[in-house]
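See below for the structure under consideration.
A single protein chain has been removed from this complex, and every other one stays in its place.
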Amino acid sequence: MSNEKVQAELAKYEASAEKAIARFPERPHLPEQRLYTPLDIKNTDYADEISFPGVYPYTRGVQPTMYRGRFWTMRMYAGFSTAEESNKRYRYLIESGATGLSCAFDLPTQIGYDSDDDISQGEVGKVGVAIDSMADMELLFDKIDLGKVSTSMTINAPASVLLAMYIAVAEKQGVTPDLLKGTIQNDILKEYAARGTYIFPPRPSMRLITNIFEYCSKNVPKWNTISISGYHIREAGSTASQEIAFTIADGIAYVEAAIKAGLDVDAFAGRLSFFWNAHNNVLEEVAKFRASRRIWAKVMKERFHAQKPKSLMLRFHTQTAGSMLTAQQPNNNIIRVALQTAAAVMGGTQSLHTNSRDEALALPTEDSVMIALRTQQIVAYESGLADVIDPLAGSYYVEALTNKIEAEAWDYIKKIDEIGGAVAAIEKGYIQKEIQDSAYKWQMDVESGAKTIVGVNKFHIKEESPKNLLRVDASVGEKQKAKLIEMKAKRDQAAVQAALTALEKACVDENENLMPHILTAVKTYATLGEICGVMRKVFGEYEAHVNL
Amino acid sequence: MEKRIRVLVAKPGLDGHDRGAKVVARALRDAGFEVIYTGLRQTPEQIAEAALQEDVNVVAMSILSGAHSHLFPKVVNLLREKGMKDTLVIGGGVIPEDDIPALKEAGIAEVFTPGALTTDIVEFIKKNVK
Partner (left out) sequence: MSFPLRGHALYPAKGGAEMDIAQELLNGSRLALTRAITAIENEYDEATDIMKKIYPHTGNAFVLGITGPPGAGKSTLTDKLAREYRKQGKTVGIVAIDPTSPFSGGAILGDRIRMNGLTLDEGVFIRSMGTRGSLGGLSHKTADAVKAMDAFGKDIIFVETVGVGQSEVDIVKAADTTMVVLIPGMGDDIQAIKAGILEIGDVFTINKADHEGADRLVTELNMMLDLDGVMKDWRPPIQKVVANQGIGIQEVIAIIDKHHSYIKGNGQLAERRIKRTKDEMLDILNSRIGSYITEKIVDTGIIDDFVRDIKARKTDPYTVAAGIMHDILK
């Protein structure tokens, strides 16, 4: 059918639809367009914009065969309490068929404080495992072969320290750094913009990140040195387009910083990875994943002139949306997570964490984690969604939506460029304000009923309060403190002091790579708090920009 | 007389999830309240002292890290010690149902968990503020 003919037929259809609507009004708050046709993608060139899997601009996926060879990595984020407790959970997950580990750290660890610090009280072991020194890291990976497992660590401001501990523990196991596989999140910009676990101001933070890029490109070549994260931006309330726009703008800032530090773009770009949210609107999410790959490929090719295909590929981890879990009727969350999983898989994710049904209430129990993992396995083995590559390509709607999200994201990226890049936009509070505005609009839409959340603003029932939630043992903090004191008594104080002094000197010299110094320090069992304390002293601390 | 309900919206503890706190702050502003937002990582001492200096009618705290049982009661005690005896203290966040009775016992007037509507929070404050 020619476009002219489609146009004519569409006019006829619209007329009949209007008649039908006169009798049966449409639901309110629907997207503007009710139907998509070839006309909506008539300007989309297949070769330039869509193309083939493993081919620029990678809209259809980064590998030629995607899940026909191997499924995505089913990576379950876990960690709580002490290193011993978390180690048990990791081994349980590996035995249950999880193919990668993902470590959650408690807040004091994420902000570079030891468990005995005043400010840590009440927080030790709560949202993740407490790591004070390499001694805890040894316990965390006890009887887990670091040469075989791939480990993702959700750690940002002190990422250099945790990575150094991991390398040191591996060496003790007899595993050399070149064999290590995994990811550190290491994305400080989204901490300023959305997640809040920052320590240092932007400049020294960017230096630490480029130090890691440089060190790993030479010594830990299989390590993903950063996971540029939109997940938390979305959790903070952004829209789908904002999620990828702000994150890619952050990515641009990291690449610029690394190039400015003298690195060759193709030496590190292949180790950059991304982290997306899988939200409730399945087709919008699929379009978002596709659009993000296309934008990044264009950025790397046109702006940074990267040569290697790997440098152009946006590889990403996905987590289902925690903020979409409801405390009401928690079993409904299983269905939400299943749909979000479907979106991530049809969108071509490289790894996936599925949330558990009870996470709006507390940390997940083992039973709930099992259902979440089984959800991925059912989608992989039973649903057929993983059998054909990029199955929604060619859908008039999904292709048009991919274009639309891409265009909206480019608008934001241009605006951020005009402000002076992601760092300046964060310092001005621009990105934070855009996210807050979207979050507020979402909440008002839920409250007005413009958006329906099942079990929350519609279909509620009287419920018994949920039973069997996981509770972190209240004595964790005391246990962890006792361990720390014992460890400190045993270590070689002079060695610790010497390593910290050397680190401080290196911090002052901007041309020095800090990674070797941090590695030396962790091996003396200097604590995370001591190491970050030295850096706090030299670098100062970030003061947040809040503009409500 | 131009009176206004004054509310301190505070984030005690270390967690950085301030989406809820910020949404609530704006909703309270739109309900006609004067809102002072403390930002992240505030200690109980900082929160109580800010509440005193601002002479707020309400302290609204949000925690998503699980440290609520440790931190909320501390703030209430400090407020009372400072003579802020009738300041309404409310809390929100990922807080298990089982923890709520103890928090109420400790002086937290109400706890709002995920899914709570901002209009409910506004109504609760209007009804209970002294």
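When the chains are written out, they are named A and B in that same order, and each has its own residue count from 1.
Operating definition for what follows: a residue touches a chain if its C-beta (ideal position, glycine included) is under 8 Å from a C-beta of that chain, and two chains touch if they have at least 3 such contacts.
Since this is a predicted model, take the numbers as computed values, not measurements.
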| item | value |
| --- | --- |
| Residue among B:38, B:65 or B:118 touching the omitted chain | B:38 |
| Touching residues (missing chain, whole complex) on chain A | 543-544, 546-548 |
| Contact set of chain B toward the excluded chain (per top definition) | 1-5, 25-26, 28-39, 42, 45-46, 49-50, 52-55, 57, 82-86, 126-127, 129-130 |
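FYI, only the chains that are shown with their structure count from here on.
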| item | value |
| --- | --- |
| Chain A and chain B: spacing of chain centres that average the CA atoms, whole Å | 30 |
| Residues of chain A that touch chain B when the two form their complex | 107-108, 110-111, 119-123, 126-127, 191, 195-198, 235-237, 323, 325-328, 360-363, 436, 439-440, 443, 446-447, 453, 455-457, 465-466, 469, 471-472, 544, 546, 548 |
| Chain B to chain A touching residues, read off their complex | 13-19, 22-23, 25-27, 29, 35, 37, 39-41, 43, 65-67, 69-71, 94, 96-98, 113-115, 117-119 |
